[in-house]
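Missing here is one protein chain; the remaining ones are kept as they sit in the complex.
By written order: A, B and C. Residues from 1 in each chain.
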Amino acid sequence: MQLLITIFLDGLTYASYLFIVSVGLTIVFGVLKILNVAHGAFYAWGAYAAAYAITYAADMEYADWIGFVCIFLAAAAVGVVLGMIIERVILRHMYAQDEVLIALATFGIFLILEDVILLVFGVNPYFAYQPMALLGRIPVGGISRDVYSFTLMALACIVAFGCWWGLTKTKWGKLISVVIYDREISQAMGINVSMVYLIVFVIGAGLGALGGAYVAPTLSVAPGFGIDVIVLSFAVVVIGGMGSIPGALIGALMVGILRAVAVHKMPELELFVVFAVMAGVLIIRPEGLFAPAKARTI
Amino acid sequence: MLQILRSDKTVRWTLFGFFVLAVTGNFMPTWVQNNLMFGMARGLAVLGLMVLWRTGLISFGHALYFGIGAYAVALADKHFGISDIFLRLFLAMGTAGFVGLCLGFILRKYRSIFFAMLSLAFSMVLYGVLVKVEALGSTDGFSVSATSILGWVPESKYTLFCAIIVASAVSACMVQYYLKTGLGALTTAIRDNELRVEYLGYSVAQAIHFKYVISAALAGASGAMMAMALGQVDPDSMVNWTVSGELVFITVMAGPGSVIAPFIGGVVFEFLRTYAFELAPHAWQLIVGGTLLAIIFFLPMGLWSLLERIWVRKGSSS
Amino acid sequence: MNAAPALKVIDLCKSFSGITAANNINVEAADGDIIGIIGANGAGKTVFVNMITGYLKPTSGKIEYHGKDITGIEPRDATHVGVCRSFQVSQVFMTMTVRENLLIALAIAKDEGKAMLSSPRSPDLVAEADRMMQAYKIHDHADAVASTLSQGVRKLLDIAMAVVANPKVLLLDEPTSGVSVGEKFAIMDIVIAALKEKGVTVLFVEHDMEIVERYVDRVLAFYQGEIICDAPPAEALQDPAVIEYVIGHDHAPNRIPSAETANAAVIGTESNA
Partner (left out) sequence: MHKQFAYKVLRSAAIASAVAAAAMTGATAQAKDTIKVGVVSFLTGPAAGPFGVPGKNGAELIIHAINKGELPAPYNTKGFAGATMDPVYTDEAGGNSKQVAEYRNLVEKQNVDALIGYISSGSCMAMAPVAEELQMLTIMSVCGTPRLFEEKLRSVVFRTQGNAVGDSIAAARYMTEMFPDLKTYTGINQNYAWGQDSWKFYSLAMEKLDPASKASSNPQFPKIFSGQYSAEISTLSLDKAEVVHSSFWDGDIEAFVLQALVRGFFEDKKFVSVVGASAVDSLGKKFPKGVVMGTRGPYGLLTRFDRSRALNNWFVDAYKARYGVYPTGPSYQYAKAVLYYKLGMDKAAAMAGKFPTQDEVVAALKGMEFESFGGSVKMALGGGHQAIHEVGYGITTWDKEKKAPSATDVKFYSAECINPPEGTLAADWLAQGMPGAKC
């Protein structure tokens, strides 16, 4: 029982983290049809920006709760600045290209952003533990857990709800779904598609950055820390169905729980399970669990 | 088959060019030799990816076969002390080809991003196993003992250098021949219009499967050559997704223009990385990534098209 | 063997998630028959063609070729048995020249693709390709890339590629749609002549009643997935039901299919190709 609770909570923690990171990726794919490898770089940038801001605030001896403000400001800043630059300067010239080629281009962007981080923030790791330390811990299932990870779950729920509400209940959301449905027709209808693309990409980048920013306090934020995230979020997004938000949620939960089980029961399978599931889902249901299955193309 | 090859100019020039390279190689400083070796070895995998690319498929998971090739060599060396180059190549290509054959039954139904993602997933499964299992060397991998040729252990790397060049030349010619046959012509046909191919009475899935196996075997050979040239294998530089990324990068950089392009691309990449790493240890990825973007934007048909253009201009001016 | 009709369709039905696209279709065609298929858009003409040639699997019913059951086989197998088709929107290899298009087609057709292992540019194949281009009067364009061809020439190439496999039964899906009025009869003369001399059974979907009148021995009129009339043209085109549901009352003998029928036809394939 104790073990079950622990596995469940560990899984949930990891899943929330994965969801926040992946949801941006899936939104961008859903609308722009871009598989954005550079998403990992947004994640890393978010983490660095947040860690930098938090440590700065700490040196200035501001109250610790300022740290949380830093997290969200940093994420927003990274999303807007990097997102805008990359969409306007590079991607918008590529939409005509083949999906996979664009993905490759974003791989190039990823490499560049990775090193720019080094040039901007240096090689020394950042430790922005204040926000996590501030919240302390509570005993659950016989062991004590950090409250911070519970706030991470809460954040995941908020993000999920926000996306659902934003897409279904707002004017912008409706516009977006129109654009998803058919780009040409919506252009003909006079929708400013390129603006929709820009905004969606910025949101996607922002969510990626938020993922990084929010976990920054739990890690040593050091160079080369976006690489593993990319394939993990790919796995999540593919499992759930590229472009589907509930899909990303389910994908994150599956990966999170499975990994937790593996870590507790057979650690050597920890990485294996994630991608085995990814492959399995692709084989059984290429469009993922949630995206509607398309008709045969031949 | 032979008369096709004899009649084909590209083949002749390929052989000639590789021959010249092999001869001059002897006079090059070892570091140049090494970079050429690595470049050529990678070129083999890229050659396979090029065949796939011509049918409109890009695989983000060929590190799987690259890695299988490399680890086949390393494990055979560690457990059975197999050091003969032919045995090693046979093992590597055999295993890679066989795995390619099996996975092909699944992958041949997939196109575009789904093809890319599923191959990525397969390669990452192997990665996940390698880094976690101590018997497979976990993140350390293994070192690979020197290569022998029919029992004779050459003391200089030059012999291996020649071996790699021979392998490259042979596979380049084979692929050239393949592209000349009806099957080869089908590559473009499939990219153009699968529906028509089916109605002409040929199974698209089968054709793609065949190409996939070829590319897998080539990637296996590539990995094996790399392992032998380096004397070291490890998951992060042989099987991780970044390696697949590199291979696709070289494919696009080289361009689908000719069977020689992959090898030029591979060599250019090696030197690019060596110098980028030397000039800017903190920013070498930046240089590599920048080049990738530049190529995608300004040379969609790759370096080969650039060379072609230069030559055409020369030709017209003179 | 030849006792059985070249093509026999029995109670063929097809429905997509409730919507019936074909309902109890029964057709017989003897060797050498030339049959015109008419009907408003969405009447189920293309669905019918797609089912015969294995692109769509029928919900129920049976398709026989010379008495051999070919229901629901793969397109390539349909081609192997001798049932071929052309398309509303020409399906050719756009980045290749006319000759290359035909060479590939020939290489595949030749002894079940064994020719694939040698160069398709072998002299005999090239010669045969030239013969085809002569027969279909596209030899002037031999080295033009398909994407640069006019609709008409592309149509001819499309049909020529369908014929390469020496089909006994050939289904032409709107051979003249999207083709300039001038080209229409030219194309049909060429095609029908070439096919007649081979004794091929031809079923072609057509909107232009003049063409139908001029070339076919029999007319199948489709309406809402059913055949409402199966008779020689003279008779069929006077049939009140046909006039009501297919041709429309303003039937004039030299009616030219309007642009939108052509476009509609194009969208027609998009929806199921």
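Observations on the structure shown:
Note that a residue touches a chain if its C-beta (ideal position, glycine included) is under 8 Å from a C-beta of that chain, and two chains touch if they have at least 3 such contacts.
Keep in mind the model is a prediction, meaning the values are calculated, not measured.
Here is the thing to keep in mind: the chain we left out touches A, B in the whole complex.
Contact with the undisplayed chain is limited, among B:F90, B:Y158 or B:F277, to B:F277. When the omitted chain is restored, the residue from A:A133, A:I191 or A:I283 that touches it is A:A133.
Residues of chain A that touch the chain left out of view are 2-3, 6-7, 9-11, 13-14, 17, 118, 123-125, 127, 129, 132-133, 135-137, 142-146, 148-149, 215, 217-220, 222-225, 228, 259-260, 263-264, 267-268, 270-271.
Panel shows chain B; residues 9-10, 13-14, 16-17, 20-21, 24-25, 27-32, 34, 38, 131-132, 134, 138-141, 143, 145-146, 226, 230-234, 236-238, 258, 260, 264, 274, 277-278, 281-282, 307-308, 311-312, 314-315 of it touch the chain omitted from the view.
Going forward, only the chains that are shown with their structure count from here on.
Chain contact topology: the protein chains form an open path, each linked only to its neighbours in the line.
For chain B, the chain whose average C-alpha position is most distant is C. Of all chains shown, the one whose average CA position lies nearest the global CA mean is B.
Once the centre of each chain is set as its mean CA position, chain A and chain C turn out to be 51 Å apart. One finds 44 Å separating the Cα centroids of chain B and chain C.
Across the assembly, chain B contributes residues 195, 198 that each touch 2 or more other chains. Of all residues in chain A, none touches two or more other chains. The part of chain B that touches chain A in the complex is made up of residues 56, 58, 60, 106, 109-114, 116-118, 120-122, 124-125, 127-129, 131-133, 194-195, 198, 204, 241-242, 245, 248-249, 252, 282-286, 288-293, 296-297. Across the complex, chain B is touched by residues 35, 37, 90, 93-94, 97-101, 103-105, 107-112, 114-116, 118-119, 123, 227, 230-231, 234-235, 238, 242, 267-276, 278-279, 282-283, 286-287, 297-298 of chain A.
On chain C, the positions that touch chain B within their shared complex are 53, 74-76, 79-80, 84-85, 87, 91-96, 100, 103-105, 107-109, 112-113, 115-120, 161-162, 164-165, 273.
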